[in-house]
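Every protein chain except one is present and positioned as in the full complex.
Then we have chain A:
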């Protein structure tokens, strides 16, 4: 309530992957909407990255959710939007940096799907553990720009479509327990391309911390929120991409850079400290075996 997430009459798209967070989010939002007459128009929005044996199964779960909760479903696919499925992308770039491509493309895909549905906001199932992991990741990589933005419960208000995370303070454990006791139907497998993701290390650490001192998760988020940057630090400015008009802090948005790389057979374009189209150090500090990953969560790990 105090975060003013929604207003009556708004159209909201729920990013739905079929996994535990988005299923619980869809269930809770539709229940509360019904019980308290929020007057919200809810939709399920799902992204098909084209990962056989994984996404096609989880999409079946979302289709069941559509029937179970009575929320209309829209699916957008990488194939339609970009001309590439994740399977094809991985064949070209190998098994490293997969999550970089997927996360960037997914964020845009969600925005485009949201625009097609003409919604006012997108709600995603990111939970407290996710946000704490993101805070840690950004600290480890020295990404100040993202650090200051990633803890906001609503982001992108000046961008295409604002995005909010109602579960920001909800522990992953609570979500799983809720789903278990309410017998909610969800899909639970790791994305087949995720094993080497950098986020995995942050996650292990957070889980070990939780075991010793569970409050640590909320404390990390609180620290992230209270982070202040000196005004003399240079920050990247938000503009628009020259090629597609999407929001970007560089000449070309990340998705266009990556796509260009794919189409020209240059899989490394946009990865690592590139001198390519954007000589851009701040945005891609992804070296070695590390990439940002969301391990198949349905919305990008890092927000604008």
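By definition in this document, a residue touches a chain if its C-beta (ideal position, glycine included) is under 8 Å from a C-beta of that chain, and two chains touch if they have at least 3 such contacts; residues count from 1.
Heads up, the rule we're going with is that contacts and distances are computed from a predicted model.
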Item checked: Name of the absent chain as recorded in UniProt (options "Ubiquitin-related modifier 1 homolog", "Mini-chromosome maintenance complex-binding protein", "Protein phosphatase 1 regulatory subunit 19" or "S1 motif domain-containing protein") -> "Ubiquitin-related modifier 1 homolog"
Check: Any idea which of A:95, A:177 or A:244 touches the chain not displayed?
Finding: A:177
Checklist line | Touch with the omitted chain, as defined above, among A:125, A:166, A:224 or A:261 | finding: A:125
Note to self: Can you say which of A:57, A:80 or A:190 touches the chain missing from this structure?
What the structure shows: A:190
Check: What residue numbers in chain A mark contact with the hidden partner chain?
Finding: 17, 19-23, 125-127, 130, 172-173, 175-177, 180-181, 188-191, 203-204, 207-208, 210-211, 294-298
